[in-house]
Structures are given as structure tokens and as C-alpha cells.
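Some chains omitted; the rest stay in position.
By letter and in written order, the chains are A and B; residue numbering begins at 1 in each of them.
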Amino acid sequence: MFEFQTVRTALSGGVLDVRFDAPPLNLIGPELVKDLVDLVLALPASPEVRVVVFSSADPEYFLPHVDLTKVPQYVAEAGRAGGPDDASLGMLWRKFSQADVVTIAKIRGRVGGAGSEFVLACDMQFASRETATFGQPEVGMGAPPGAGALQHLTRKLGRNRALEVLLGSADFTADEAAAYGWINKAVPDAELDALVATNARRIASFPAAAVHETKRVVNGLTLPHVEDVRADARRFQEFVQTNVLQSRVALLFEKGLQDRGPVELALGAHMVDLPVE
Amino acid sequence: MFEFQTVRTALSGGVLDVRFDAPPLNLIGPELVKDLVDLVLALPASPEVRVVVFSSADPEYFLPHVDLTKVPQYVAEAGRAGGPDDASLGMLWRKFSQADVVTIAKIRGRVGGAGSEFVLACDMQFASRETATFGQPEVGMGAPPGAGALQHLTRKLGRNRALEVLLGSADFTADEAAAYGWINKAVPDAELDALVATNARRIASFPAAAVHETKRVVNGLTLPHVEDVRADARRFQEFVQTNVLQSRVALLFEKGLQDRGPVELALGAHMVDLPVE
């Protein structure tokens, strides 16, 4: 049904498994964005898909962040979903939130930046206590997050905890993220597959109209205003071009950013001792 | 002071104990709705009642759900509180939220469907860790909840956890409900009576004007818009009449719905293998 470069899919009983498989570390680049655009555009014509479960083929990395060497390219790809005026990951992630299908993130490994914002745009998030980590490193790099974290975390965590997460740019364990309501639940890794499968199959078996209307009402009460999504995206694009962000990111690349290894595995801890001008 | 069929009452020190006693399992039917309408209409003229504590005479069932064989009848009863255009449990529960008296739900046994929505409309909820359970089985039956769960759970739990509860239609333990903020607190059963009594007596002893004004301000920030309450009620009435819901409920009745026994004691687990057309 679907042909993708960076994700593997399997459909069973109304549940579409979508497994990210974009070596070397599942960065959100043009190819992965292309596949997500194709997926979200195909869903309305695929009523046999009732629930989508997102997981990762890489046990260490779920979606760690965007490919910082290809920002214009992935932004252009995102524009295929929303039109040239809405070429942003924020508007693309929002399309998943608004879809009739129910989206569940089954998380092992690192989630960060726009990867965290994708997860926040999913309807539910269940994570492995042992391996999942969460972070919004953007402020540490030099930009307010641009694809939903400001909106979702503020609404869900409250002012004080949202500011801690956003301004602190630190990594959070799955248990910490669950304690703050960032994700639904952290469970032992050995229980994660069964928990998600049970939830997904149940919902896929329920009458579609009741599921769609319920999600529609909840969306009306919780999704950010589209103008806020657009403003966040524009602001991020502006900050990405500043000298201070560019020089901080350049030093992070020297240290090993976007390579498998210690910097990516503890990115929050590396937001220190970077240039400030 | 009050004469009721389905609840027993006792007034002491400004605290009115209202104990649900509607065998066989405290279903929300016309008689129980009639008593709740009488109660909420009598409260404004009863300034000696400062706090109302709701509990159940049945240790297994608090308010498990509506009597699905008598929907038109209990809806008609509810109309006595809100007028014929506002004949709905959602509008009736809202009257409790808006009352000057402070309402506390002291929960042992099963809370579900419109019973959960009644509890959500109370000002506080304290539950027995050993015996209380919570669920919104409506989507599993084939309808978005109609009497407040969409509004209250979404505001309190955040988008992801509200969708998990609403779309999943599963049963939650008291500890799980407390972890999500659905209820104030789950405590050991042996501590529940003292905890509620202490809170109720304290508040009943505080100056009335300060209590009323505080509740009024909090209500202004948290209660759903009346148009949303009405829309939820209308939508529920429409979904209740669909073939898919009727056929699913019919099969549940064959299995034992509304009888004391295994289906009612684990209703969430029985939302599977039901007809979908």
C-alpha cells in the first residue's frame, strides 16, 4: 500500500506499524519528511488504517532531532503537505494531530527537538523506562523550539515545568517525562510492546465515527491555534540563521553532533561551554 | 429535610452525607436522576448545607453508568432542572459544579460512564485504593461521552492522556486515575472516611462568602462553555440511536450488562469482539 525510503510499514487488523529506519541515527531530514508527508496525505484515502503505531528500528535513536545540515531541504519537503506558505514541520506535525487515524508513539531510544515535537503531536506516547529519553535542546542551541514544543508542553506541563524543560534544554528520562505529563506512560521495556498492541487493537476495533468525533472534540480544546503554529515556525527559521546559533552548532558538530556516539547520546549535557556571541 | 427514593441523607455540622442506594447496582436511571434534581434544586434554599459528600451504600458499585434501558426516561427527569431544552445529564451535572455548596465524591466501587462524569463535576474526588475503578466505556460502545467527560478529562489530563482514557475505553484503578489527575487522591480504604470527613468539616466551618467566591472564580476558569455541554449532549443522543451502538449494547446485554457479575465488574475488558456495523 505504501512505499517509503525511511520507514517500514506493516498493516494488521486496522493497525499500521510505521517503523523509522533512517540510518545512521533517524535524523529528520528531507527523505524522512518526504515519507511522513506521503503518509499523512495517503491516510484520508485509507479508511482501513484506524491506528498508526510509530516505532524505531534503531534501539538507541527514535527521532533525536532534525538534520541540521539540511534545514532548507526538509522544510521544502514539508511544504508539499501544507502549501508553500505552510512549509514547516510544525504544520506537518499538526496534520498528524488532526488526522482521523489515532497515532501512538512507541518509544525506545532518544527523542529530541523536532522529534519530541513529532511525538507531542501524536495522540499518545508510551515509552521504555530503560531506553527512552526526551529533550528540547533548542534554547541551548540558541532558538525557541519551532515545531510545537512551546505549545504542547506549555498546555500539558503548566507554566513552571514547561519553562524548566524549554529553558533548561536538559535530557529527561522516560520516568521524568511521564511524571510531568510530557508522555502518557513509562513502562518496563519488556511490557511496552504488549501495552501498545493492546491499546492499538482495542481502538482499531471500536466504531470509527465515535473515535473520530471524540478526537475532533478533544482537538478543538487542545490543539494550538494555527497562527501560533505559524508564528513558532517563522521565529525558529529566523533564529536558525543567527550568528550565535550557527557558531554554537558549529562547535557541537566539531564535538560529534550527528555522529553516533557520546554527544548524541547525552545531547543535553553538551549544551554548555558554547560560544554566546 | 429531604425525601428521596434512591439516596439516604444525613446532615451534621454543615455536611450533608448523600449515600447512593439504588439496587441492584446504582445505575443512573429515572429515580436516581429525580432525586439528584430534587437535591440540586433544594440546595439554594438550604444554606445550612455547606458541603455535600457523595458515597455509595454498595461497596462494589458507586455509579457504574446509566440505565441503558431507560435513556428517554432519565433524560426527561433531568429536564426538570434545566428546562426542556436542557434535558441532559451534562446540564444537570453542571448545576452541581455551579452550586455554592462544595461537593466531595468519596468513592468505593465502580465509577463509569455518566457516573464518572458526575464525579468529574464534583469539586473533589477521593477514592479507595483497593476498590475504586474508573472508566469511560462510551467510545467502546459506539458514542463519544455526552455528559462532561470530553470537557473535564481534556482540561485536566491534557491531550494525550485524555485521548488514552476516552478512545481506549478501558478501566483505570484509583491509583492510575490519581496519577493522571482524574481524581484528587487515592488512599488506603481504611483512611478514606477520615480524610474526607476532615476536609468536609474544615470547609463547612470556613466563612461562606470566601468559599463561594473562591469556587465562583475557579469555575469561571475551568467549567466548560455551556454551548459545549449542550453540543456534547446532543451528539450523545444521536450516537445512542445508531445501529452500531445498539447492536454492540445488545450483545453486551446478552453477556450480562446491568447484572451484578463479571461483565459489570470489568466492563472495560468487555468492549472487545463486539459488532462493528
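The rule is short, and it goes like this: a residue touches a chain if its C-beta (ideal position, glycine included) is under 8 Å from a C-beta of that chain, and two chains touch if they have at least 3 such contacts.
None of the values given here were measured: they were computed from a predicted structure.
Whole-complex tally (this structure file, single sequence, 2 chains shown): 3 copies.
Going forward, only the chains that are shown with their structure count from here on.
Taking the mean of the C-alpha atoms as each chain's centre, subunit A and subunit B sit 36 Å apart. Subunit B meets subunit A in the complex at residues 138-145, 150-151, 154-155, 157-164, 166-170, 232, 235, 239, 242, 244-245, 248, 271-274, 276.
Interface of subunit A with subunit B (complex): residues 102, 122-125, 152, 155-156, 181, 183-184, 199, 202-203, 205-207, 209-211, 213-215, 217-219, 221-223.
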